[in-house]
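All protein chains but one are shown at their positions in the complex.
The block that comes next holds chain A.
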Amino acid sequence: MTNRDLLLKIRDLHLEGRSDETWQQIVNGVDLDLHKGEVLGLIGESGAGKSTIGLAAMGFTRDGVRISKGSVEFDGIDLTQASASKKRSLLGKRIAYVAQSAAASFNPAHKLIEQHVEAPVQHGVMSKAEAMADGIELYRRLRLPNPEEIGFRYPHQVSGGQLQRAMTAMAMSCRPDLIIFDEPTTALDVTTQIEVLAAIRRIVEEFDTAAIYITHDLAVVAQMADRIKVLLKGDEVEEADTRTMLSAPKENYTRSLWAVRSFQRPAKPAPAADATPIVSIQNVTAAYGKIDVLHDVSFDIHAGRTVAVVGESGSGKSTTARCITGLLPPRQGVIEFEGEPLPRDYRKRNKDQLRQAQMIYQMADTALNPRKTIGEIIGRPVQFYTGLRGAKKRERVRALLNQIELEPDQFIDRLPSELSGGQKQRIGIARALAAEPRFVICDEVTSALDQLVAEGILKLLARLQDELGLTYMFITHDLATVQAIADEVVVMKEGEVVEHGPKAQMFRPPHHPYTDLLLSSVPEMDPDWLSRMLAERGEDNIGDAAVVRM
């Protein structure tokens, strides 16, 4: 590595962010070296400053952020001192950026290829016709379907994974020396993610482009990066070659990140054959408007157990939950609660039926009313269902806060905006518990959280299940979470149940081909996993292409 030229040299980089009229340090003196053709992985939890460093590597800062000290040298040019016009001549041409959400980064009013040719034409690298021809060539290399035509579609006419690849093609349009990838696959399903990962890795290798790959997912970075740098709250924790880092991390923090996926609770024994399930979904078909989105779905959930419902976006997991809660009355079929059929519409259910089934939401930000204090949020269901008032109500709220491991005195009068993501999710759990339910639906409760925080939530849910005898329906797309907490697994695809059984059986072949694809698409911590996987399945038999063929 040392004999290759140094492309990017960041020294003692300090970044400050503005909050409440004062400047606060968000990155404290990070050094970074990147050689030509090398991929560096930046990992850390949210707030670690990885995106901010990624942008600073282009000499750019977001509004309210400034570079207070240090230098960013790109090919001998110090970007912190360079003039605006000098930076303009570099950005897009020699340095490119791929954002997390391609859907939000493309202009919805223009066709893909029109946006693709902008940079090369602006920088005078190619004529418009050449740039278009080159764009089609790049689409082909990134294995987009119909490369000749796909560029003439609008962003909303292609899928998320395709859009992310089109964005990578756009970044490649001037053959830059450096690309910053900022969580390019975080918003994608596993089967789509693998396609995008394979495409990015191939094209970066082909053009010998240097890249900074920012992510919070260790297994992903293990596939992509030559070296990994771990960040924590604006400080570097450690840096090493990918293999060294994975096999022998030096620091405790890194080890704790590595160990997150090890949490696993043993599966509970199977229920008695004649036991009445707490929730029984029988032949449910449901529709949005005239289009059926659930087809004849049936499964049982037994008391005290955790049933994980797994599938990709659009598979009908959340719709099933909406049918159970009565928000979407099913077109056909019955939902029974302890043997009694529930009214289809939640408005027709009585207070006790509503109380028994509670829900915890994916986005704690939108699930808690931002104008109410924690005490009010948890206190309302307490008062509503149990009729407790005044001091007794407050006592119950404090007990609930203790149950979710938050200090009551510290939190009861705060607003949701003053809490971290994990704390908000705990409040969501407390609100569900306040109704004293028997059955709780957890809708992707950990997918918006950092891994360490998510692990804490899973442990809390497991403990509460043991203490209160709760039954969970756990909706997720993350198979690691399923491994950790589920007793039974239901796999859904396009509104149908494709496989259903105890966890142990699910993770052992033979599988339904879709389950197989789902399981094999989850990145592993082994740096050779992607190469091995591509060799095994073939480049054309992964991701969406494989799903379509099924």
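What we mean here is this: a contact is a pair of C-beta atoms (placed from the backbone, for glycine too) under 8 Å apart; a residue touches a chain by one contact, two chains touch by 3 or more; residues count from 1.
By definition in this document, contacts and distances are computed from a predicted model.
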"Peptide/nickel transport system permease protein", "Aromatic ring-hydroxylating dioxygenase subunit alpha", "Response regulator" or "Ferredoxin" - which is the UniProt name of the missing chain: "Peptide/nickel transport system permease protein"
Among A:Ala57, A:Leu144, A:Leu257 or A:Ala367, the residue in touch with the chain that has been omitted: A:Ala367
Full-complex contact with the absent chain, from A:Ala225, A:Met359 or A:Met533: A:Met359
Of A:Phe207, A:Tyr346, A:Phe507 or A:Trp529, the residue in touch with the unshown chain: A:Tyr346
Option touching the unshown chain, where A:Gly70, A:Pro381, A:Gly422 or A:Gly495 are the choices: A:Pro381
Positions on chain A contacted by the hidden chain, ascending: 21, 81, 83-85, 325-327, 346, 349, 351, 354, 358-359, 361, 363, 366-372, 380-381, 384-385, 417, 431, 435
